[in-house]
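Shown here: the complex without one of its protein chains, the others still in place.
In order of appearance the chains are A and B, and numbering begins at 1 in each one.
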Amino acid sequence: MYGDLGNKLIIEAKRTEQLTQRHIAASLNNEVNHNGSNNVTIPMYNDELVNNILKEVRQLKQNADYFKQVKQEQEEQQLLDGVGANPRNDKIRHCQNFVNLICLERNKRCLMAYQRMRSDMIDKLIWNGDIENNSSAGTGTGSKRYEYNELSHNEQEYMNQYKNLLDDLNSESELWSSVEIMGNMNPPSDIFIDIRVLKDIGEIQTEYGTFNLVKDSQFYVRQSDVERLIQQGYVQKI
Amino acid sequence: MYYGIKDYGKVYNEIVSAAASPSSCHLCIFVSCLNIDALCATKMLSILFKKQLVQLQIVPIFGYAELKWHYDQIRENSTMNSIILVGFGGFIDIESFLNIDPQEFVIEDDEENTKDNNEARYSRNFYILDAHRPWNLDNLFGTTMIKCLDDGSVEEDSLNNVKNAYQQLLLLEGNGDNESDLSSSDEESETDGEVTDDDENEDVYININNKRANPDGKNEVKELSTLSKKQRKKQIHQYETVLEDYYSQGTTLVNSISSQVYSLLSTVGETNLQQLWLTVLGATSLDTEYTAIYQRIFPILQDEVKRLSPSDSNASSVGQTSALKNADTLALELQPDYYLFLLRYSSLYDSFYYSNYVNAKLSLWNENGKKRLHKMFARMGIPLNVAKESWIYMDNSIKRQLPTILDRNLDKYGLQDILRDGFVKTFGYRGMISASEFVEALNALLEVGQTVPAEGSSPNNTNGEDNAADIEDEENTNGNENKLVRKKWVSNFWLSWDALDNNKIDILKRGIEHAKYLQRCIFDTGVTVLEKKLIKHLRIYRLCVLQDGPDLALYENPLTLLRLGNWLIECCSETEEKQLLPLVLASLNERTETYLVAGLSPRYPRGLDIATVKKPILNNFSMAFQQIAEQTGAQVRIDNFESSIIEVQREDLSPFLEKLTLSGLL
Partner (left out) sequence: MSLDIDDILAELDRDTTAVEMSSEGPKQPGNDSMDILNSSLDGTKTVANGRSTSLKPKIISPVEDFNKLVTLWKNERCSPELLPYPHQLMRRMLIRIEEQMEHLEILSMNFFEESTNGGSSANGKRNSNAPANNNKMLPLLCMEAELERVKFVIRSYIRCRLSKVDKYSIYLRQINEQFLTEELEEDDMDNENRISPLETLMSSEEIQYHQRHFSLLLNLLNESVLKYMSDDLQAINDTEGSVNMVDEPDWNKFVFVKVIGPPTGENDFDPLLIHKLDPERYYYSITIPETNEDIELIIGSIYIVRYNLIKDLLKDDKIELI
C-alpha cells in the first residue's frame, strides 16, 4: 500500500531518536563513561528504503500526470460533446486524485522528517567534536572514529559545509573564539583535575611544557590543557 | 645520598619548590603496582601535593623492564625535575640501570651556593621511597642526584663500616686505574713527552672526585697511591668482602612506606584522618608477612587515631561504638578486632574456616581439623547454624559477648591472638570495615580486577572491553600475552586506587567478593597440596611445584601466588616438626611455558612474642636466585620488584632447583 514504506522510515527515525536519547541518559547516569565523551552515533543511511520510497513517488507522480491527462481529455471531450460533466465520474476521479496527492505529500513529509533528523544528528556530532578528529584520520591510535560510511553522499557534502561554516564563523568572530564556543558544555569546576590515560598517545605539547600520555598513568593537571583529549576520549576525567 | 626522617621536610620543600609552576608538570611518581603499601603511600603523596597545587604524573609499574621503558618516555622531557620511586628501586643502582649521566643535569651554581655546600645540584632528582633492604650502596653513598628516603636504618644499623668500605673501595679502584694509567704512561713518557700525561691524570682525578663526592679526596688519593700493589690488593679484597656480606645478608622489609610518608606529613603539619586511614591500611597490609613491622607501628598509629579523632568520641572509651552516628560519619576508631577472614562480610564460621591463622593452628585442611573447629564452637556455646549465619544478621547477644567468649576459650587452641585491637572505619550508614578487611579487598582487586575469572579460562580473557581492544592491536604471541596480563594488573592498580575513595564503596564491595573467591581457591589448592603431600621436604628448603589444577591460571599473578605461599608457609610453621624452613613455590604458566617461582622465608608460628624475642628472618632467595641464574645459565627473568620472585623457563626449572639445593646459599 502506498505510504507503508514512508511509515517504516518514520518508525526507524523514531527508534534512532529514542536510542540516542537513551544513550545520552545512560552516559549521564553513569558518569564514569568509558569513552569520556558521550558519542552520538548515526545509524546507516537507509538507502534502500529511501530509494523505494522515491520509486513510489515516481509512480505516484505518473499517476498524477495520468489523472491530469484523463481529466483534460474528458474535459476536452465534454467540450466537444457539449455534454455536462458526469458528476459520478467526476467524483471518483476527484477522489483518486486526492488520495494520490495525499500519498505523495505524506511520502515527502516522511522523507523530509528523516532527513532533518539526520542533519540534526550531524550537527550534534560536529558540535561535540566527534567529527573533528576524523579529519586527521589515519594518524594515531586505533581510537573509535566516526565513520563517514553511514552518511549518504548529500549528507557528507552537508557535513563538510556545515563544518566549514562553523570554522569560518569561529575564526571571524572574536566573541565566539574567545569564549571557545565549541568548548565543553559542562560548567567548569576545577582548574586542576585528575585524569587517567586510556590510550597511549605519546607526547603532547601544552603552553608551557609537555606531557607524555602513557596508557594507565594518571595526571593531576590543568583542565584546559587536556580538555580536547577528554572530549576525544583519549583520557578520562576522574 | 640519603635522608633520615628528620630531613623529610627538606626533601618535601625541595620537591614542592622545584615543581612550583602554574603551568607545567614537573613531578612524576613511579609506583610499584602490586604493592598495597606503595599504593597507599602514593595516594597520600598525591593528596599532599594536590593541596599545594603541584601538577604531577603517576605511573604504576610492574617490574624493572617496565621501569626502564617508562623512564625512557620522560627521559627527554626537561620539565620533569623530580621523580619519586615508591615501593621499589632501593636494590638497584638507579643511575646505571637507567643510564643516567648526572653530569647532564648538573646546574651551574652561582658562587654563593657553591660556597655554602659542596653538593652538586641537579635539574633532575630521584627520590627513592622504598623499605626493602639492603639498600644499594651506589644509591646511598653515590651521586647526590639519587636521594634515598631512609627510615633511620642507615644510621641505626651503623652502616658506617659498609660505607667506609664502599668509599675506600671506590678510591682504591679509581686509584688502581689511575696507577695503571700512570705506569703505562710512565713507560710512554720515556719515549714520548710528558705534557699529555698530566692532562690525563687531571681527568681521572675529576672523575673520582665526582663519583665519591668527597671533598677531601685529593689528599687521600695521593696518600694511598703510595701504598704498594700488594697491600692494595689485600685491602680491596677486604673491603669487597664487607660489601659482599652486606648484600648477601638477605632481603627484608623494614618499615611501612605509608608510615614513612606519614612521618613526612607530620613534619610539614599536614596530618589528617584521611591520610591516617591510608597509613593504617598501608601498615596493615604488611601484617601477614611482616608481623613485626605492624606490631611496631601499631601503638604509634593508635596514638594518632586518638589524637585526630573528634574530641567527643574520645569520651566514649575504646571498645565502644560511638553512639553518635549519622549518614556522613567517616570516623576511624579503635575497636576489638578479630584476626579472622572478612568477619564483617561473611559468617563467623566462614571467617574462622578461611582464616590462615586458624587454618594453620587447627590444621583445618584435614577432617580432624574440621572436627576440632566444630568442637570449639560447641565449647563456646555457639550453635553451628548460628555461626553460619551472615555476620550482619547474627544474634546480637552473641555478637556482644563474642570478645568474652573468645577470650575464655581460644587459649586452649593457641588461637588467643584472634582477639586484638584494630582499626575500624565507619562509612556513615553504609557499613563498617576494619583495616584488615579493607586490605583483603584491595589485595583481591589488585589480583583479579573487575571480575573474577570464569571457570577454566585464563585471567586475561576477563577484563571485558578494555582488553578486547588491546588484543586486537597485538599479536597473540606468548610475550605479548604476558604483556597483556601485566597491563591488566597495571589497570587493576587504578581500581584499587579508586576503592580508597570514600564514595566508591561499590568497588570495595566487589573487592570483598573477589577476596572471598580467591581465598576459597587458595584454600582448595592448599588442601590439595597438603593432602597429596605435594610439598617436598628438601634438605634446606621445602619445595612445592604446581603443574595442574583448576585454578592454575590464577597463580600467574605474583600476589595470588604469594597468597597461596603465605597460607602454605603458615601451615608449615605449625606442622609437627616445627622446623623453620623456607619455601620455594613454583607455578606453571602453560601459555608461556614458564614457571613463576617465589621464594618465601620461613615464619615463626604466630602467638610467640615475635617482636621482642627474635630477630627478623631475612629472605635469602633474591641473592641465591641471582647467583644460580648466573651459574646455570638458565633462562630466568628477574623482573619483579620483589626480588624473591622470578620467572624460569619450563625446562630449566629442575636444574635450577637442583643447583639451589646444593648451593648452600640459603
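As a convention for this text, a contact is a pair of C-beta atoms (placed from the backbone, for glycine too) under 8 Å apart; a residue touches a chain by one contact, two chains touch by 3 or more.
Keep in mind that this is a model prediction, so the values were computed, not measured.
Contact with the chain not shown here comes from a single listed residue; of A:I24, A:L49 or A:A64, that residue is A:A64.
Only one of A:I11, A:A25, A:L54 or A:I92 touches the chain withheld from this view, namely A:L54. For chain B, the residues touching the chain absent from view are 9-10, 12-14, 16-18, 20-23, 52-54, 107, 110, 112-113, 116, 121, 267-270. Contact between chain A and the unshown chain involves residues 50, 54, 57-58, 61, 64, 101-102, 104-105, 108-109, 111-112, 115-116, 119-120, 123, 127, 152, 154-155, 157-158, 161-162, 165, 169, 172-176, 178-181, 183, 185, 187-188, 190-192, 208, 224.
The working rule: only the chains that are shown with their structure count from here on.
The distance from the centre of chain A to the centre of chain B, each centre being the mean of the chain's C-alpha atoms, comes to 54 Å.
Remark: chain B residues 21-25, 46, 49-50, 53-60, 70, 73-74, 77, 79, 465, 469, 472-473, 487, 490-491, 493-494, 497-498 touch chain A in the complex. Taken in their complex, chain A has these residues touching chain B: 34, 142, 192, 196, 203, 206-212, 214-222, 238.
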